[in-house]
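The block underneath contains the structure these notes are about, expressed in structure tokens.
The complex appears here without one of its protein chains, the remainder shown in place.
Up next, subunit A:
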Amino acid sequence: MRSTPTHPEVVVAGLRKRYGTTLALDGMSFTVRPGLVTGFIGPNGAGKSTTMRVVLGLDAVDEGTALVGGTPYRDLRNPLSHVGSLLDASAPHPARSARDHLLWLAHSQGLGASRVDQVVERVGLTSAARRKAGGYSLGMRQRLGIAAALLGDPPIILLDEPFNGMDPEGIIWMRGFLRSLAEQGRAVLVSSHLMSEVQDTADHLVVVGRGKVVADAGVADLIAAASGNRVAVRTAARPEAMALLSHAGATVAASGRDTVTVSGLTADHVVTLLNRGAIPFSEVFAHRATLEEAYLELTRDAVEFRATSPEEVSR
């Protein structure tokens, strides 16, 4: 039993877990490195929360290992000084004040009330700390959960959907806060089902779907990969342009009211074809995918329940 992890890393390797007939985790593997905010992104039901519970020793797996600083969580003494966590749907007792909730947690680790007051102040809950947690908004409860995660000043922090229920001010605060934790050299894992919540905050992204990792890359690499070698055309004659270019062998998709995304042809070739066909256009440019598009692309096959768009129905 080692009490101080040498590398504040989370290493998840080959996790498999089945609930009845549902395969919740299907070979989940990734690493959370110190000094970075790692976004843990995927649709609901992709296995994010289950993975976090496994890392925290709350759920068992059929196969695979999850180590924090080289040690299984359940072997840690005073675990909150190694790993801080915020779990979705793990609310404090509604009749207990925020301060008392943090106090029993502090006592479980041999910490005192002064540390409680420090973390309460750090998350901006000082004025509400003596009120019952049952009367808290979801955003305040998230701040209380963050305070609990910080209690033991851990080098590893795992947050499950911390943006849930936060108002815009809270979201901005949370982003800055996550950045500061990473800048202090901590390994920070933040899960979300919305790319927009983490795209400006995360350094690294682990995208998951159906219980496994579908992409594990830096933010810039992920955008480049999703952009491919596509060309975008802005034109007032969209249907004509699409007919002409697809006739020339390109894969063509309408990407806006007056824009078309083309793959399989170079920009020069597109310009030549349009001129030859006398189709007016105002702009031809390299397509740059947004992170949101990259995410949708990656998780398209992994979404369990997807609404069918009206276009697909009419086809």
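Remarks
We take it that a residue touches a chain if its C-beta (ideal position, glycine included) is under 8 Å from a C-beta of that chain, and two chains touch if they have at least 3 such contacts; residues count from 1.
Here is the rule we use: contacts and distances are computed from a predicted model.
Not every chain of the complex appears here, and the one that does not is recorded in UniProt as "ABC transporter permease", selected from "Roadblock/LC7 domain-containing protein", "ABC transporter permease", "Fe-S oxidoreductase" or "YeeE/YedE family protein". Which of A:T38, A:T51 or A:S97 touches the hidden chain is settled by the complete complex: it is A:S97.
Within the whole complex, the absent chain has one touching residue among A:A13, A:L36 or A:L58, and that is A:L58.
Listed residues A:T51, A:S85 or A:T299: the one in touch with the omitted chain is A:S85. Taking the whole complex into account, subunit A touches the unshown chain at residues 53, 56-60, 73-76, 78-80, 85, 87, 89-97, 100, 103-105, 107-110, 148.
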